[in-house]
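See below for the structure under consideration.
Complex shown without one protein chain; remaining protein chains in place.
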Amino acid sequence: MKLQYFLELIGTTFFAMSGAIVANKKSRPDWFGVTFISFITSIGGGSIRDILLGCYPLVWIKDINIMYAIMLGVILTSLFYNRILKMRKMMFLFDTLGVAMFTIIGTEKAMNFGVNPVIAAIMGMFSAVMGGVLRDVLTNEIPILFRKELYSSLCLIGATFYLILDFFNINRSTDFILSILLILSLRIGAVRYDWAFPKFIKGGEEDFQEH
Amino acid sequence: MKLQYFLELIGTTFFAMSGAIVANKKSRPDWFGVTFISFITSIGGGSIRDILLGCYPLVWIKDINIMYAIMLGVILTSLFYNRILKMRKMMFLFDTLGVAMFTIIGTEKAMNFGVNPVIAAIMGMFSAVMGGVLRDVLTNEIPILFRKELYSSLCLIGATFYLILDFFNINRSTDFILSILLILSLRIGAVRYDWAFPKFIKGGEEDFQEH
Partner (left out) sequence: MKLQYFLELIGTTFFAMSGAIVANKKSRPDWFGVTFISFITSIGGGSIRDILLGCYPLVWIKDINIMYAIMLGVILTSLFYNRILKMRKMMFLFDTLGVAMFTIIGTEKAMNFGVNPVIAAIMGMFSAVMGGVLRDVLTNEIPILFRKELYSSLCLIGATFYLILDFFNINRSTDFILSILLILSLRIGAVRYDWAFPKFIKGGEEDFQEH
């Protein structure tokens, strides 16, 4: 469990780093703006999951180390900005590992709350992607969901895979590692081979009544 | 009560259908994106109401049938997309009935929580419109509130009407049906006769200090 906690902090630092890099690309905000966005990106997904579940106190409010992990990420990004940009493949790997880990941890947390597995898988996906969605909404971007949908759906697939193995009583650590490896492989495959989901139906220029 | 539950599920399916149609019009996302947006549209309003009230567990987390009703809506939309677009008037009718129903149910739920009737009416309106607002925010649209304000205000009027009849001890079923009919009539009137609220004051090109 201590190892997992340590990994979560490292994952948070990586989230904060990629959050800071993305934030910095939008209209070049100052230190405060970058830190704020990096913070929201890092804690947003888990917060939305916990608020939806009514699971209080929120992780980052209970445990101040998460805040320090985020600040570390922002400072590292500022110190080694150009070097980090060059280590693109390594960052991609760490980022995906973080995303995969947060997906499975979020799914587990929801299951421990006694929700239906379908809901648990959604909560796992939310944990991993909602921070990025909040960031996109705050920076007035089209959320990543619509640009690279595969990203979120791979989390959902990974969470489902985890729950299926769990249903068959596979050992927790094995299940954990296999599910993370699945998300990692799928994401590498998706980027390399340009996988895409089928489009929904193409409609005409209808003006359907909205709500 | 069983009838109402059944109606709520049907209403959810209609919400999901109109959500899927609107989602599909924006940048033509894939299956996953359409389902995601349709899901947020369907559960967003009720979730915001319950989170604001601190009323846990959220309805869709407690009752998995809501998820199935949403999935049904997405699948029906994909199967009968063009036919649905042609049945515009019928869809408008069902959509408005759904909106009206969710408004009144949301108002009742807030009242059962013991809040002030003014707050209850706002919660009723939130239940019906916040899903659409979230959808618009996620798809980077100007929220519907600013495009067709009447839409939300009719929900508020309907909720207020419900609370007034309730205050005078009108039978719950009668009150429920009358309030829904009022919202339905007002919306039909608003669309047919192009009703609009008075504009707020027109200001100059001031640069007032914002926060």
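Note that the chains are named A and B in the order they appear, and that numbering of residues resets to 1 at the start of each chain.
The criterion applied here is as follows: a contact is a pair of C-beta atoms (placed from the backbone, for glycine too) under 8 Å apart; a residue touches a chain by one contact, two chains touch by 3 or more.
From a predicted model like this one, the values you see are computed outputs, not experimental measurements.
**Student:** Which of these, A:32, A:168 or A:193, touches the one chain of the complex that we don't see?
**Tutor:** In the full complex, the listed residue that touches the missing chain is A:32.
**Student:** Identify the residue among B:91, B:133, B:165 or B:183 that touches the chain left out of the display.
**Tutor:** Result: among the candidates, B:133 touches the missing chain.
**Student:** Give me the chain A residues in contact with the hidden chain, please.
**Tutor:** Touch set of chain A with respect to the missing chain: 15, 18, 20-34, 36-37, 47, 51, 56-58, 60-61, 64, 67, 77-78, 81-82, 85, 88, 91-92, 95, 99, 128-129, 131-132, 137-140, 144, 148, 151.
**Student:** So that we can see where the missing chain sits, which residues of chain B does it touch?
**Tutor:** 51-54, 115-116, 118-119, 133, 137, 140-143, 145-146, 149-150, 152-153, 156, 196-204, 206, 208-211
Methods note: only the chains that are shown with their structure count from here on.
**Student:** Can you report the angle of the rotation that maps chain A onto chain B, using C-alpha atoms only, to the nearest 5 degrees?
**Tutor:** Fitting chain A to chain B on C-alpha positions yields an angle of 120 degrees.
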